[in-house]
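Below is the structure I would like to discuss, written out as C-alpha cells.
A single protein chain has been omitted from the complex, and every remaining protein chain is retained in its original position.
Right, subunit A next:
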Amino acid sequence: MSETPQMGQVGPAFPDTQSLTENPPPSAPPPVEQAKKKDSKPASLWSDAWYDLRRRPMFIFSLILIAILLVMSFWPSLFTSIDPFDAKTCELSTARQGPSAGHIFGRDNLGCDVYAKTIYGAKNSIIIGVATTVITALVGGLLGLLAGTRGGLTDTIASRVTEVFFAIPSILGALLITATFRDQGLGIWIVVIALSVLAWPMTYRIMRAAVITARSQDFVLAARALGAGQSRIMFRHLLPNALAPVIVIATINLGGFIAAEAALSFLGVGVTSPDISWGLMIADARNRFLEAPLPLVFPALFLSITVLAFIMLGDAVRDALDPKLR
C-alpha cells in the first residue's frame, strides 16, 4: 500500500512546538482543486463505489449487455418482426431447417423461427433469474444479517429453520410447489416462488458466516465503545463488510436459476408451451440435438451471455465496494 504518508509522522515533519491551533498546519497547501469531486462533500461508501464503478470498463460493458437484454425482454418486437406466438409463423414442413435469409437462426422441431423465439424467450428467463436472485438475496441476506448480528436464540432458530429447507431435495421440492400451486394463475411466478423458497438458505448461510467474521473484528467493538447502537452496527459496520460474498454468490446463482427453470420446464411444471423461455427451448431441442444443434445452441448462448453479464456486474460491484482494490 502507500507508504508515503508514513514519512509525515517521523521526525521534524511534525512540528510539536506548533501549538494546537484550529487552523490547518502551515505546511498544508491550499485545497487542491483537482480533487473536486471529493472536496467538502463527505464521500460515502456508495458514492465512492459509484464514482469508482463509472470508471470500470467491465461495469460499463455488463451494464450495456443487461440494458440490451432488458429492452429485448420488454420490447421484443424491436428485434424481430416475426411473432412466435402466432401459429402461422411455424411450418411443420420446414422443421429443423438450417439458417436462411428470413430465419437466421434456423427453425426448431415445430418449424418455428428460432431467432424470434429466443428474443421472446428472454423475458421469462430474465424475470425468473432476476426475481429469484433478488428475493433470495433479500430474504436470505436480511435473515443472515440478523442471525449473525444477534447470535444466541435468533441465530439458533433461524439456522434450524434453514436446515429444514436444506433437507428438501431441490427438484422434488420445486416439483411439489409448482404442481400444488399451478392452478392458481400465477404463471411464471410460481417458478420464482418455488426456486426462492428452496434457494434462500444458501444466501442466508453465506451472509451469516460473513457477518460473524466481521462481528469479531475490533472495529465493531470500537464502534460500540464510541456509542453506536445495534442497528447502526448492523447496517453501517457489519453489512458493508459482509456484502461481498453475498453479491458474488447472488450473481452466480442467477444463471443457476435460469438453468433450474429449464429443468422444471423440462419436467413439465415450469414454463409450459405455448409460453416461451430459454429453458423450455433448450429442453425441447435437446432430443434432436445431433440432428439440429442450432435450436439448442442459440438460447443456450443467450443464456450464457445473460449469466456472464450479471456475473461481471457482480464482480465489478464487489470490487468497487472494497476500498483496498480501488
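Here is the rule we use: contacts are C-beta pairs under 8 Å (C-beta built on N, C-alpha and C of every residue); 3 or more make two chains touch, one makes a residue touch a chain; residues count from 1.
To be clear about the criterion, contacts and distances are computed from a predicted model.
The complex includes a chain that is not drawn, and of the options "HTH luxR-type domain-containing protein", "ABC transporter ATP-binding protein", "Glycosyltransferase" or "tRNA 2-thiouridine synthesizing protein D" the UniProt name matching it is "ABC transporter ATP-binding protein". Listed residues A:A101, A:A167 or A:L226: the one in touch with the omitted chain is A:L226. Residues of subunit A in contact with the chain left out of this view: 1-3, 5-6, 8-11, 13-14, 16, 20-25, 27-29, 31-32, 35, 38, 40-45, 48, 217-219, 221-229, 232, 236-237, 240-241, 321-324.
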